[in-house]
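One structure is given here, and the rest of the page talks about it.
Left out: one protein chain. Kept in place: all the others.
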Amino acid sequence: MDDSVKQLLRQIIRKIPSSKLESTLTKWDHLSKRQFRSLDFTQPKWLFCENLLSLCEENDLTVKQVTELDMLYHIEHPNQGTWYACQLVDAEEETLSSELVHFRESFKKHLKYLISHIAVKTKKNDDGSIWIRIAWGDNFTRPNHLKPSYVVHHLQTPYVFVSGLTAKYKTLLHQALVLSTRYRSITDVHLSGRCLSALRDLLMRQYKQVFPTKYPRPLQERNPLPSTPNIENEHMKHTENRLQMAAEVFGDGALPKLETAVYKLETKYRDNGNEMLSGREEPFRGEVRFTSSNLLESLKSCVSSGIACAPVTPLLSSITQKGRNYFVITDKGPGISRPPGPKI
Amino acid sequence: MPRKSNLSRLDMNSSSENDSSNSGRSDRSLRVAENNRKKSEAEDPFVLALKYFSQVEEGTPWKGNDVVERHMAVVERVALSQGLPPEAISVLLDFAMSLRMGAALCVRVLKILVPASVVPQEAVIKGVSWLCVGKLPMNAQTMFIRWVLTVFDLIDSKDHLRAIYGFIFSFVTEDNLCPYICHLLYLLTRKESIRHYRVRKLLDLQSKMGRQPFLMHLLALYKVFCPELVTLSFPSKMKSGFRNHNSTWKVALSAVQKKNKAEVFSDIQLTVSVKKQPTSKKRKFKGHLMVPAMSSVPRIGTSNNKAFPLEQLRTFSQLLENLHRIELPAQMGSMLGSPLALHYMDCVRDDSAFLRLNFWLGHSLHEEFLFCRDSDSEDMTEAVRFLNTLISTQCFLQEGFSSTEVFLYKFLRVWDGALLRPQILGLLSDIPVVPSSRIKDLLFEPLMQLFFTSSLYFKCSVIECLNSMLLKWLTWHSVYALEDELDISVTSHTPLNMTLSGLMDSVVQLVQFVGRIATVGLQLEGYHPLLLSFTLDFYETVCDMYIKYNLPLVLMPPAGVFYPFLLATDPITVDRLCHIMYRYRTNLISAKDQDQQTEKAFHISRKTYREFNQYVVSIVSCLWNSRVFLAGMGIELSDEVLAQSKVPEYWTTFSLIHHPAFMGYAVDFHQKCWPERKKLDLNSIRTGKRWDWYVEFLFSEGFQGLKEFVESSLNRRASDREAGATAVG
């Protein structure tokens, strides 16, 4: 084991919280039973790390085996860092569905063809997704395992999720993906968040949706109000409507967890009172950012509690309907306000 | 005395070794043990870490430096679990402030500088000297000063620190540091440290920065010590002054102290009660209301002429011996929990102590409770305990703090009438006399709103509260009023200078206010006996104001209160009313005598006599003469209305026989007189000697008030059963 491997292992252990160390190392399975038993998980981390290092040295582990640990931890705990969603478009042949072995081989091949010094590691997860860990290097340096990118792709779907990718390697990755999946191109869908499964659910519509009907279910079914005859709500109908509307837009039950929604404004400033700004030719740039630990729930409760006006503005409803949380709003033509269907 | 040994790991080892040697081991094993000890000492990561920090060379890079990382980890662990021993504090503080490994590490070290026992004064001095070098970034500077403020009580002595007062003072010109420096100076200031040029500097700053509360408080303290140097006038009630300084260390420090105290003091009986501190809490999210523990650290007996920290007081005799050189703790709030400290406050009458305590209290009540960022928490136990301590302190000192008063006036305006009711009303009854010009705005208006919308029990407790408020005002008057002249401008440190007429105006307002709210309250609550009883309590205080408390004032209850008493359904109420009327009579007569003897005494208006006589006539005609509702008897009703009620002989319905309160006794008496009689004829009691016997019978049943009233106010005409009321006036 050389120093870079040691450093890598140290970094990985530092990242993993103490409470998760034991379970992650069990899964890793590169230590003998005896070695594993000798580990004391109550030790302070730096001390524990030294002990672990000496064991690994005994076993003479390679970089590959060490990165496996990192990967294991990431698959178990995917909600770290920000994930960006991409979509593959224009399928070449419908019939030729890509299978795992083939995809793996061809992706590695294509990527290695594009850039020489990289280390790629893939693993199939239980839910059918394929996880790819890429450590990038360039022509003169070795792959940097300390800052890897993670790519998650569900075969049979056009969606790819990426985290930890720098702009420098973006095109390379995209190209390799396109080549190995028989699609013609790939685009950014402008959806990002910390929770991987939420992004997936949102794009694949895997949350409980409610569709507009003529005969909404009576409110009591969903939201039992106090049943005493002595309390009566004057605005019962409105409340029902609002709840229905909120459910139609954002879905019912537990909603996918998004943290932010960003609206970039590139529109003209309109305010009759302020001549300084409203007369200008160039657009007034601004950014509106909503943040919450669970943005969709917050927005939904704003609508259902009546804090936000109903019907819900398309700006908010497009988060779920279009599956994205980054929008740029521009004026279409001079003076005419564009209907707020956002475009990039 | 706290053993400081148990806090450093090395000493702990050695002591255990010594123990084992006592148990009779051979020399050889002792030597082995000694060697082991040395070995373990050399290997102890904490010792190694300290060694590293004391020896590390300047300019060592810290980024990616695993060695420093490892040592930091050890130190952090020790600091947060058991606190740092004094020598470690010195080493680490020196390491941090010298910036040997850059500013980032400096701040990081400062953050974990949690002392286990004492902070050596020399370490702080050294820190200040590094501050003077001027290389520290601003955030580290403020952090250091905040740290000093936090651990101020733990610094083993402060004489050298006071010696460099001038150096510390020089930092007031730094805008960012100024609030904290002012606070530190506030804690360090002695009379001798006040100089003309310092006052001038502060005034300069004030003109530059505006009337900043921290400057004001420091100047106010200067004025307390040297009034001739500071000519500025201060409002009697100042805004709370100093910024919060201890947020970084509060949790860790209290946890460590709690742990160590539990070990150290388990066998010592404490007269200075150490408050149990709640464990970790984030200040941002929760109001903190606790009496800080009086930190007890330094060693006694290091020198004889040094100041004696108040927190070391254990016994009363100690207090007496050291009275002249008591040093106040930095956290004035800790005095609340300590009876000895309060004794000290009370007998020394130290203005600066009062000023500081008041400031601390105002700040806690206002920032942490009234304006608490987040009032969600259902858990009010902390607040209850705090306010109870405050109440008992005020009770001990027998006066309210002005900051409590300010707090209460504000709180009443946002009170829902239920939150902490017993505590708030308890504090309210402690407030000093409110000037009559402001009493309506401050007290009556908010109380009235709460009173009329709240429950019966709230109404009762408000009346009770106002009763004890009145009692305290009267007691205060009777204690402070000079006997020869009735001028009672008190020269205590109570900011209130009140003349007799001012006090009387306030008392009149208060009594009239209670009369008003009781009238309407009784009406709204359907003359509930409980409310009647509390109102009677109040008037029992009012009727005796002249004789008991020497306040030349007689105030009669309004009709809306008097008649409900008289026509109440329970005999106790009527009896107590009679007692009250008897006391009024005694007061009036004694006032009249006084009036005749000395010319300059007060004059009771004819109206009061008239009212009193009217009430007496009402009672007599109602209970004795069976002439209720007849013309000239107080309550008059037209004959037609009374006829409509179809009650036969309605004028007798409230006589002592038919009065709903006494009817039971009348029946009882009837039974005793004519045991064989089947038919009840109460009117037969009115005839002959029986009436007198009946009245005697009532007296024997324990109606003392009735007896007093009869004996004083009734002139019996022997010829018939008519009685006349004896008028006063």
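We just call them A and B in the order they show up, numbering each chain from 1.
Here is the rule we use: a residue touches a chain if its C-beta (ideal position, glycine included) is under 8 Å from a C-beta of that chain, and two chains touch if they have at least 3 such contacts.
By definition in this document, contacts and distances are computed from a predicted model.
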Its UniProt record identifies the chain omitted here, from "LANO_0H01090g1_1", "Centromere protein M", "Prefoldin subunit 6" or "Dynactin subunit 6", as "Centromere protein M"
Which of B:V67, B:L320 or B:V414 sits in contact with the chain that's absent? B:V414
Where the complex has a chain not shown, which of A:Q11, A:Q65 or A:T239 is the residue touching it? A:T239
Contact with the hidden chain (one of A:S185, A:S278 or A:S305): A:S305
With the missing chain put back, which residues of subunit A would touch it? List them for me. 225-226, 228-235, 237-239, 305-307
So that we can see where the missing chain sits, which residues of subunit B does it touch? 235, 237-240, 367, 370-376, 378, 406, 410, 413-419, 441, 445, 448-449, 452-455, 520, 523-524, 526
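As a working rule, only the chains that are shown with their structure count from here on.
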Would you pull the subunit B residues touching subunit A in the complex into a rising list? 66, 69-70, 73, 77
Contacting residues of subunit A [partner subunit B, same complex]: 44-46
